[in-house]
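Dumping the structure here so I can ask a few things about it.
Complex shown without one protein chain; remaining protein chains in place.
A, B and C are the chain letters, set down in written order, and residue numbers restart from 1 in every chain.
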Amino acid sequence: MVIMTSSTTFQPVLERIAEEIERTPGRGRAADYIPALAACDPRSFGMAVAEPDGTVYGVGDWRQPFSAQSITKVFTLALDLAREGDALWEHVGREPSGNPFNSLVQLEYENGIPRNPFINAGALVVTDRLHTRTGDASGELLDFLRAESGNPEVTFDKEVAASESAHGDRNAALGHFMASYGNIDNPVPVLLEQYFRQCSVTASCADLALATTFLVRHGIRADGTRLLTRSQAKQINAIMLTCGTYDAAGDFAYRVGLPGKSGVGGGIIAVVPGRCALCVWSPGLDERGNSVAGVAALDRFTTLTGLSVF
Amino acid sequence: MVIMTSSTTFQPVLERIAEEIERTPGRGRAADYIPALAACDPRSFGMAVAEPDGTVYGVGDWRQPFSAQSITKVFTLALDLAREGDALWEHVGREPSGNPFNSLVQLEYENGIPRNPFINAGALVVTDRLHTRTGDASGELLDFLRAESGNPEVTFDKEVAASESAHGDRNAALGHFMASYGNIDNPVPVLLEQYFRQCSVTASCADLALATTFLVRHGIRADGTRLLTRSQAKQINAIMLTCGTYDAAGDFAYRVGLPGKSGVGGGIIAVVPGRCALCVWSPGLDERGNSVAGVAALDRFTTLTGLSVF
Amino acid sequence: MVIMTSSTTFQPVLERIAEEIERTPGRGRAADYIPALAACDPRSFGMAVAEPDGTVYGVGDWRQPFSAQSITKVFTLALDLAREGDALWEHVGREPSGNPFNSLVQLEYENGIPRNPFINAGALVVTDRLHTRTGDASGELLDFLRAESGNPEVTFDKEVAASESAHGDRNAALGHFMASYGNIDNPVPVLLEQYFRQCSVTASCADLALATTFLVRHGIRADGTRLLTRSQAKQINAIMLTCGTYDAAGDFAYRVGLPGKSGVGGGIIAVVPGRCALCVWSPGLDERGNSVAGVAALDRFTTLTGLSVF
Partner (left out) sequence: MVIMTSSTTFQPVLERIAEEIERTPGRGRAADYIPALAACDPRSFGMAVAEPDGTVYGVGDWRQPFSAQSITKVFTLALDLAREGDALWEHVGREPSGNPFNSLVQLEYENGIPRNPFINAGALVVTDRLHTRTGDASGELLDFLRAESGNPEVTFDKEVAASESAHGDRNAALGHFMASYGNIDNPVPVLLEQYFRQCSVTASCADLALATTFLVRHGIRADGTRLLTRSQAKQINAIMLTCGTYDAAGDFAYRVGLPGKSGVGGGIIAVVPGRCALCVWSPGLDERGNSVAGVAALDRFTTLTGLSVF
């Protein structure tokens, strides 16, 4: 077992993981509900580790941009929480849902208040509130990601956003449904446009690992300014751990043991509080929508380094 | 007890019912989700009986137009069934829902196929299909109602349709949700416009009782042409009895014992197969959305005449 | 089409139906959760019609005893309603459930009050209440069936009752679950014994058609005494029509158009109010637990005679 010490770089462990993943058969299937995702090679693999000082280690396709999708829900949540504080929690809960990410059932039983900010309904509420506060939720998100990653090429993929919109009936249903309970401020079509644009963010493992380091630094941005209080940063970590991987949060906690958030583009970000942020990408998904090789790589990472929170 | 014989007119029994209703305190509350309905006097009351030959008896406000709302679902169903036949039943079921009229829960568990044509989701499907077949679902409906009632003043209330649309998030959610399962053909906004226009039909008890007589005549229209087969007419009666009054179909069958369909405008139509059609109107609703005085009046009608199906 | 007149006997129509059923392939499968039912030949077929004066017509295996199962829920309901009146309805509803007959889901959302007396949960409540009032619910039932059918050989099948009990975990769950809401008076094991004994009633089509004639006579028993008020008899017919065939009540109303109640033994009773009672038996079931040939035979009966309520 490779136990990391503070003087060790993460490079050797990343290379070892990449070798193991390379030898592993079975990668799942890329999401196929929109063409841009279906076109991805399910065997692509990249992984990056970012330290709080901005040092990044990487392996494989770690510099290749991919569709961040639901990973951006973490950043939108942070940006709204920074502005709104605890008032947000009157509009969205913090509990695991025990249901698929796009289910309407629980929403009906709980009167239009989504269970948490990482299921689609909850992310719609957070986007709606950020948009009300800033007038441009997706612009805020993009500015943040570019600043934290230091990469001005992080961008929206207009084709992906258009595809999402064309296949967006389920999200439209969620939006109108919550609007019927008075839990959406903006017109639903405006909200959906903002939401799909956020889903279309294109960034690399390096970019997203760096953008996640504010959670490693307990709320401090790359430029040293404070985005969140220490307590708020801890809270986002807690929500990632309990709700970050759709209806597989228990399994992810069990295997990986880190706060994490996955996207259907095949990316997963994870946080080792106080130590480092990770981003792994491989487009092949399991039946619950999480990257097969991505979860396996994070599992190996915590086993090899001992850096699980448990 | 007044037992009707074939030579008796229905006028005396209607007058007796009106007197009893007049003396009864408690009328419920008019629907208040749109202004046009909330403005109705909950104590208004009208009732009409139409015989197969076109004779109409009436009492109270039986000639005053009111908002037909969900009552029109019966006619839209008949018009689509006439064109499409049993193929319709692959897209909507015929079972009671056991859930509120606008619930999404069951729809999710049953993969976007609504339980029956009289819950909102099912009526949206029927409207969608009729619109595909005719290019103008609401126009078809209006033509039918004018022809059967002989009253060219039956019309849409544009203000009501606009109000429905402005408060239409729940129906928009249902439409997009079913579209996400591939069970809607037209663009959801087009479908909703058609649907809300149908809900806005304004007609009197006399008009609606006459328009319902095709079910008394086992499928024959007022002009003697056949709209539905005898079997299809019987089927619509069966669906009205099991599903026609939201989540109170059992109670309605228990008290009234006739196929019926209610609307939140306070109207209820009912059928005595082979004998007559009824329409009663009083805007005050019970907690399940059915007219309080309307159900009471129909209850008295079947008790006084013995004309229950049971 | 054979249209019945009041001077016609039902014998020819029964014989015609039997011939048609004989030629029809596909009978479904007999229930196999207990050995006594699984042993039945799915191609057995019998049908009886009983007139209010006690005249019985029959065809096929109409005198062969079979396991009445849930058909007895109608008689237990009548016996309790006769004693308790409307107070019963505080403990069990009258609405279609929209869920399988043994579901616990709706029961939880509705706090232990079953939807209607014909799903298992509701029948347990009715049995519990009758047992509290009489000290011997199943004995009351047996006395009633023997008296109405005039057949002292109607009896319990101890082997069936024992098998039901051995496979009774789901019903035990329902009983304990409602007890946890305070909606069961007797100890659950006592209740279950009573319930399983009722399910085990063995009687023929002739016996059960005769036992159902009290509903044709609007509440009057075979000996001329009144069991139920006219209104109560009508109410039981209404509940049979809306809730009598598990989650296929809409389909049964649509095809057959009569109040009916089926059992997993393959029997179905039905009522033509004021005219006659029917019982058909064929053990092969469809996927919703109703006799395939039984539903088909009743469908033919109402088509041939015009005796649907619609």
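Simple rule for what comes next: a contact is a pair of C-beta atoms (placed from the backbone, for glycine too) under 8 Å apart; a residue touches a chain by one contact, two chains touch by 3 or more.
Everything numeric here is computed off the predicted structure, so don't read it as measured data.
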For the chain not depicted, the shown chains it touches
A, C
Touch criterion as defined above, residue of C:Ala50, C:Ile71, C:Leu142 or C:Ala179 at the omitted chain
C:Ala179
From C:Leu104, C:Ala147, C:Ala162 or C:Val190, the answer for touching the chain not displayed is C:Leu104
Among A:Ser44, A:Thr76, A:Gln106 or A:Ser165, the residue in touch with the chain that has been omitted
A:Gln106
Of the residues in subunit C, which ones touch the absent chain?
103-105, 108-109, 169-170, 172-177, 179-180, 188
Contact set of subunit A toward the excluded chain (per top definition):
93-99, 106, 115-116, 231, 234-235, 237-239, 241-243, 247-251, 253-254, 257, 259, 273, 303, 308-310
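Simple rule for what comes next: only the chains that are shown with their structure count from here on.
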Draw the chains as points, connect those that touch, then say whether the picture is a line, ring, star, complete or other.
line
Per the C-alpha centroid definition, the whole-Å distance linking subunit A and subunit C comes out as 56
Touching two or more other chains - residue numbers and ranges from subunit B
none
